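Every protein chain but one is kept in place in this view of the complex.
Moving on, here comes chain A:
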Amino acid sequence: MRIAIVDESAARASVIQEGLASLDDCEIFVVTERRGLVARIGEIAPDIVLMDLGNPSRDVLEEYFAVSRALARPIAMFVDESDDETIAASIDAGVSAYVVDGLAANRIKSLMDVAVRRFNAFARLQSDLDEARGRLADREAIDKAKRILMDSRGLPEPKAYAEMRKAAMDQGKKIAEIADAIITAHKLMGGK
C-alpha cells in the first residue's frame, strides 16, 4: 500500500511516518512542499493520502482528485459512509484522508487508527513543548527581575524573590507577570 503524508510540518510528518512504519506492507512518502504538490502526488500514485486539516492546499488536492484522469483509480474523501466513526475521530485529531476506491475497509481502519493516534500524540507533544517553553521564558524573566531589584534596591537574592512573590499574592497575579512588569518598568525608566 502506498501512503502519501502531506504536511507542511516536517516534524509532524515524521511522527506520523514513524507510526505507520510499523504496519506491514506499506510504502510511505512524505510531501512537505506546497509547490508542485499535485505533480508530486501524481508521481507517487498513492493508495491513501493523509493531509492535516490546517493545510491550505486541501482544496487544490480535492480539485485534482475530482477532475484528474492521471490517477488510474478514483480517490475519494475517506472510505465510505459506513465508517463514520473513524472519519469523525480523524477530523477530531485534525487529519483528513483520501483513499483510493476499492481499498479494503479493515486495512484503512487500522491505518487510520494509527494515524489518528500519532496526530494526537504529536498535538500532546506540541502542547507539552509550548508549556515547557513558557516555563523557561518565565524563569528567565523572574531571574532578570530579581537582578533588577537586587541592583536597584541593594536587596539580597532571597529578599528580592520574596518581594516579588508577595506582590504576586497581593495582586492575584502570577510571579512571572510581576517579573514582566518590573522588567518593563525598568526599561521605561531607562534601565537596560
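The rule is short, and it goes like this: a residue touches a chain if its C-beta (ideal position, glycine included) is under 8 Å from a C-beta of that chain, and two chains touch if they have at least 3 such contacts; residues count from 1.
Following the convention adopted for this analysis, contacts and distances are computed from a predicted model.
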Quiz item: One chain is missing here; what is its name in UniProt, given the choices "TAT-variant-translocated molybdopterin oxidoreductase", "histidine kinase", "Polysulfide reductase NrfD" or "CmpA/NrtA family ABC transporter substrate-binding protein"?
Solution: "CmpA/NrtA family ABC transporter substrate-binding protein"
Quiz item: So which of A:21, A:88 or A:169 would be touching the chain we can't see?
Solution: A:88
Practice problem: From the listed residues A:21, A:66 or A:162, report the one that touches the chain absent from this view. | Solution: A:66
Quiz item: Footprint of the hidden chain on chain A, which residues?
Solution: 34, 53-60, 62-63, 66-67, 76-77, 80-81, 87-88, 91-92, 96
